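Complex shown without one protein chain; remaining protein chains in place.
Each chain carries a letter (A, B, C and D) given by its place in the written order, and its residues are counted from 1.
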Amino acid sequence: MTSKQYKRISSRMHKRAGNVGDRPGMIRVPDGALKPRIKMYSYNTEELVTSEGDNIHTVLDQLNECDKHTHWIKINGMGDAKLIEEIGDRLDVNDLVLEDIMNNHQRPKFDEYDEYVFATGRLITCNENCELSNTQLSVIVKDNLIISFEETYEDNFDGLESRLNAPKSPIHKLGPGFICYALFDTVIDWYFVVLNQIGEELEAIEDRIYEKADKSIMYDTQHLKRTLIVLRRASWPERDKINDMIRTESPLITKETKTYLRDAYDHCIQIIDLIESYKEISASNIDLYLSMVSNRMNEIMKVLTIISVIFIPLTFVAGVYGMNFAPANPDTNKRLPLNMPELYEPHGYLYCVGIMVFIGLIQVLFFWKKGWFNRL
Amino acid sequence: MTSKQYKRISSRMHKRAGNVGDRPGMIRVPDGALKPRIKMYSYNTEELVTSEGDNIHTVLDQLNECDKHTHWIKINGMGDAKLIEEIGDRLDVNDLVLEDIMNNHQRPKFDEYDEYVFATGRLITCNENCELSNTQLSVIVKDNLIISFEETYEDNFDGLESRLNAPKSPIHKLGPGFICYALFDTVIDWYFVVLNQIGEELEAIEDRIYEKADKSIMYDTQHLKRTLIVLRRASWPERDKINDMIRTESPLITKETKTYLRDAYDHCIQIIDLIESYKEISASNIDLYLSMVSNRMNEIMKVLTIISVIFIPLTFVAGVYGMNFAPANPDTNKRLPLNMPELYEPHGYLYCVGIMVFIGLIQVLFFWKKGWFNRL
Amino acid sequence: MTSKQYKRISSRMHKRAGNVGDRPGMIRVPDGALKPRIKMYSYNTEELVTSEGDNIHTVLDQLNECDKHTHWIKINGMGDAKLIEEIGDRLDVNDLVLEDIMNNHQRPKFDEYDEYVFATGRLITCNENCELSNTQLSVIVKDNLIISFEETYEDNFDGLESRLNAPKSPIHKLGPGFICYALFDTVIDWYFVVLNQIGEELEAIEDRIYEKADKSIMYDTQHLKRTLIVLRRASWPERDKINDMIRTESPLITKETKTYLRDAYDHCIQIIDLIESYKEISASNIDLYLSMVSNRMNEIMKVLTIISVIFIPLTFVAGVYGMNFAPANPDTNKRLPLNMPELYEPHGYLYCVGIMVFIGLIQVLFFWKKGWFNRL
Amino acid sequence: MTSKQYKRISSRMHKRAGNVGDRPGMIRVPDGALKPRIKMYSYNTEELVTSEGDNIHTVLDQLNECDKHTHWIKINGMGDAKLIEEIGDRLDVNDLVLEDIMNNHQRPKFDEYDEYVFATGRLITCNENCELSNTQLSVIVKDNLIISFEETYEDNFDGLESRLNAPKSPIHKLGPGFICYALFDTVIDWYFVVLNQIGEELEAIEDRIYEKADKSIMYDTQHLKRTLIVLRRASWPERDKINDMIRTESPLITKETKTYLRDAYDHCIQIIDLIESYKEISASNIDLYLSMVSNRMNEIMKVLTIISVIFIPLTFVAGVYGMNFAPANPDTNKRLPLNMPELYEPHGYLYCVGIMVFIGLIQVLFFWKKGWFNRL
Partner (left out) sequence: MTSKQYKRISSRMHKRAGNVGDRPGMIRVPDGALKPRIKMYSYNTEELVTSEGDNIHTVLDQLNECDKHTHWIKINGMGDAKLIEEIGDRLDVNDLVLEDIMNNHQRPKFDEYDEYVFATGRLITCNENCELSNTQLSVIVKDNLIISFEETYEDNFDGLESRLNAPKSPIHKLGPGFICYALFDTVIDWYFVVLNQIGEELEAIEDRIYEKADKSIMYDTQHLKRTLIVLRRASWPERDKINDMIRTESPLITKETKTYLRDAYDHCIQIIDLIESYKEISASNIDLYLSMVSNRMNEIMKVLTIISVIFIPLTFVAGVYGMNFAPANPDTNKRLPLNMPELYEPHGYLYCVGIMVFIGLIQVLFFWKKGWFNRL
């Protein structure tokens, strides 16, 4: 996998839909939000009714009729403020909750109200091309009803849906609180998938460091660190949320569901552990990489410098015997016997070359004894 | 945005107005404080009366008359110790509170007293030119009255004011505790604005690192880190303050207001999360930058050194054949056949050039095989 | 011990057997799981019956017969989902517990249920070749029964088994809770063995740094850090687990066993202390190593550079006297007395060599006085 | 301010007066302790009596006489073990408290005893020359009496004393607990003064980094870090001490004093915040400084290396045409036309110079295109 494949997960707050000083509870449609698609599952131990559409009226009317069913209204796409307001109106939901649903950058949390509970989480998924997406999942749980809000049309919960669709599934005996658990359990499962992938990349990066440390390692690790920061910012409050759900006294979260939630809580802690470990590993990868690069650079510089140094005295000797001190005075033609007599020796050249070889060998020997030819 | 645009936010304590050993509760006007401007909103569900002026007497007298209204006295500018003392006197406010109001470097906190509550926060704003300002907002809430103290004349709360001015606004039903919430909610909204800008700058800096890492990246990141330190020092106690407000048993903070405060608390935690993430990101930007700079430097040095090293042995060979070992003894004119016979070979020069080319190629080949021409 | 001997302990999550959105409590056999081998110890103060086999039916039937014995069913190998389901069925164990048993990457934990308790831990062992293995040990404790599940066939608990086999061992008086303690005490003993080995390697690495710092130190320390991360991720929850066991009110963990558990708790804290110390030591080893390498490199570069610098001016002087400024005009043969008269001096050469020696000595003296010949 | 102005604050434990295995509660005079000077304020709402002297007997006798006054006995200088013992005897103070008073390196703490309370703190002051001093302030509060012990004769509390001396000061209504608060409030005020100075120095250092980064920055920051460590070691327990005083149920600390103590507590937290921020800022200053130095060094090395590299091939060319391959065989005088024919070309020299210029320009162009002339 190359460093180009990633889509940058922005870790910054996108511009919140609202402005400074806005009324709290103000509903604004986020930029680029999709038109809502509504899907509804109504089930009890005897039957399962599914309906699909985009008219929230029909759906809400159906609720009143089938009061012996458990209903799951699954809304994909947040592009319609009216729909949200209508739901808020009909189910008597606080404005602040509606604002949280529409605000795409909510922190995972669990809020209890008199008549209903509200929970939200970050759904972090990745597709086969390793592109991560970080969207919001919010749910409102009430009596015999759960409404879930997702930002995209992705089928992130088809596992749960197919379990619902299966005839005589044990899930049909369980209330909306269990659906709520099942949704967030899937969210947690996705974290494992993403972390698995990060773990593989970390090992791949480490292997690349040993094989051939190049600049892309910095980029890729930087990218992973960014992703881990995003995951960590999501997983800590996720853990707190699950914990709040376990400790709630609301009858909407039954004792049986809490057993499952404890399992989910364990998984959350495991995720947090993994994230912290991965952060340490990527930090130590960076250290290793930097040490490798500096080692290689040092290795190169050392070899090059040794070559230079060996030749510098030799070149000096050559330079000396290239001097033009004259054997005789040009004016008087008087012999100047002290001017470079070596040049006029029968074996001067051979001696000179010998001296050069000797100097070279001495140096090589000296450097070798000092251990400078060893790898660092 | 260049690094010159910033105004340094000083993170140090400015000289406190007081001196060592001063009486606690001593009121001193901070240096450069502005002359107070007073604005007053008196509202109930039926009417809204606004008045403006700079005489606190008139304002306080009006309080007694309209005892069925909720009053918001908005004071901009802290330049008048008498005004503060008068308020303290009339409303029976503790000296220590008055000192905190006048001291521009108070930490966010919430203090309960028998008759009133006191809260203070840091209002960190930025204008279009990205100039940050860090001033203090203090409020005293009492019965049907809230007094807010700001350091500057900036219209930081015009959102709230316009909601108040709107006829039949739901806000008219709510007491001074809600105004207090609304003020600090705006403070928190400003944090998001500032953090948004920091997030954008961090991404811009990261892009610049990949494109062209220059020294200004250190300066700009240093500046951002400084700003983040200031924000963090403000946001942690801000969170504690909001939490104290949620837990207070004072009747001045109603149950309804507490619902909103919980929302504000969530936002505070989100701000703290963001600040921590941004600190990590800026640290990892610095790491990336340093690695890039050292990489580029290494790249340059490597190329330059390789060029030197290739030429050094060649220059040595040239030096050798520039030696003047004589072909004959100048005295006896006897031929010295061992002195550099190469110079007198018919193809000596060609051989010599050939050897030089060979040495050069060998070196290039050696370095290439070692992978030293690869990018680091 | 060289760096090749290690088998990498992967610190990443292996692909969990399940998929996103799976039903919680779904039992899937992990890849490569071994066929279960069943061993059973049934003892009371009077007799000890051992049986071995691979048929869980016979074993469970035996339970009903010998209801005055304490039974330890030891299952090695998790390759048979049916066996697990059968156990779950017969003993009325929650599906989530069964899933945890089959999932090889469970975090250490202790869960209490109405009729039984469940505990799981990481069994980290090393053989004589220093190969680490990180497998899972799970136990279910019920009335007079303990079932332990291990992933491998290794005899990790032969110490405990031989104590059981010893006639009149005091262990025969103790219930299944004590066996549970004894199993996890052995797990903790293994941690000490592994940490001992890491401690020895850390000291060996430090010695190697002082003797001869080479690249393998980075690799080996990296490996140790990876192992420490794995150990830390296991030991913290291990400590919490033991603590939960001490605080449980379940009658399955008797007061006497708790005395022993407190001892185990102390050991856990000691392990955590050791891990943290070793992390610090390996970090400081890295610092020391990097400083040594950079020191040695600096030392080399300094010596080489000093050699170059000493010869550069000398070579320049030689170059000057190798210039061919002519003693006479070739056209007019007029003497040009100002063109390099030194060359025609009787002692020109000697003076020149003298000057060179002088320059060289001056430089050596200067560098020596500056302290540049000192070791860094 | 230069780095020479500082007096090193030693952060180590000075040799404790006592020895290993000494009896606890043993009183030993610290080395170099000053002779005690005693000052006494006795006041009630009606009158204020001041006396000075060095005889503790007279002072203690006066206590019994004026039992309707509040007394503050201010002792400067710890050089007299007898005086301390006498006080301990007369007021029935525990030996361990007396030992703590005499031990100059006590940690700030607040201890309650049946009849009295004991508090100690670090008085960290600086004079105009920025010399810091770290001495101990201990107080014993009893009924209507407070005794304070200082190490030096410095007038660190003249603010408080002048408030006491003022006629009809509100302080005259308050008991010894308030004096105790006022003393430690002054201690906290001094922390702000010292931190203010550190803040100014940090900004000055940062400015110096941008202007001209030299080695003294390391020294000065090192010094500041050392000072911050000392301050932090004093301020954390200081905060705990104030907190203990707020929570005490001793009647010696009245409810009114606790209001003031809460204010002091806020200041303590502010001090701790500031210290942590300053530590971060000094760390980031070091990073910035190191990056600047390495940048400048790199800049220099780059320029120098580029100059070398440009000349090396040129020197090689010159070397080639300095070779002495002979145009004719000296023995046979046969022309060797292949030996360096360039030397005998009419425009050989010009061509050669042209080639050199060309090589030089090519290199400059290449480096320029690579961006190596740009600032890093």
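Just so it is clear, contacts are C-beta pairs under 8 Å (C-beta built on N, C-alpha and C of every residue); 3 or more make two chains touch, one makes a residue touch a chain.
What you are looking at is a predicted structure, and each value in this text was computed from that prediction instead of being measured.
Participant: Could you tell me which displayed chains border the chain that was left out of the figure?
Facilitator: When the full complex is considered, the omitted chain touches C, D.
Participant: Return the single residue from C:20, C:132, C:146 or C:274 that touches the missing chain.
Facilitator: Looking across C:20, C:132, C:146 or C:274, the contact with the absent chain belongs to C:274.
Participant: Spell out the interface residues on chain D facing the chain that's missing from view.
Facilitator: 10-13, 15-16, 18-24, 94, 96, 105, 107, 109, 111, 213-215, 218-219, 222, 225-226, 229, 233, 237, 286, 290, 293-294, 296-297, 300-301, 304-305, 307-308, 311-312, 314-315, 318-319, 321-324, 327-328, 335, 340, 342-350, 352-353, 356
Participant: Against the chain that's been left off, what residues of chain C make contact? List them.
Facilitator: 157-160, 163, 182, 185-186, 189-190, 192-193, 195-196, 198-200, 202-203, 210, 259-260, 262-263, 266, 269-270, 273-274, 277-278, 280-281, 284, 287-288, 291-292, 294-295, 298, 301-302, 305-306, 308-309, 312-313, 315-316, 319-320, 322-326, 329-331, 336, 338-340, 370, 372, 374-376
One rule holds for everything that comes next: only the chains that are shown with their structure count from here on.
Participant: Turning chain B onto chain C with a C-alpha fit: angle in degrees, nearest 5?
Facilitator: So the copies are related by a turn of 145 degrees.
Participant: By mean C-alpha position, what chain is farthest away from chain B?
Facilitator: C
Participant: Counting in whole Å, what is the centre-to-centre distance of chain B and chain D, each centre being its mean C-alpha position?
Facilitator: Inter-chain centre distance comes to 25 Å.
Participant: Could you list which residues of chain C touch at least two other chains?
Facilitator: 322
Participant: Looking only at which chains touch which, which shape fits best: line, ring, star, complete or other?
Facilitator: Basically the chains just string along in a line.
Participant: Between which chains is there touch?
Facilitator: A-B, A-C, B-D
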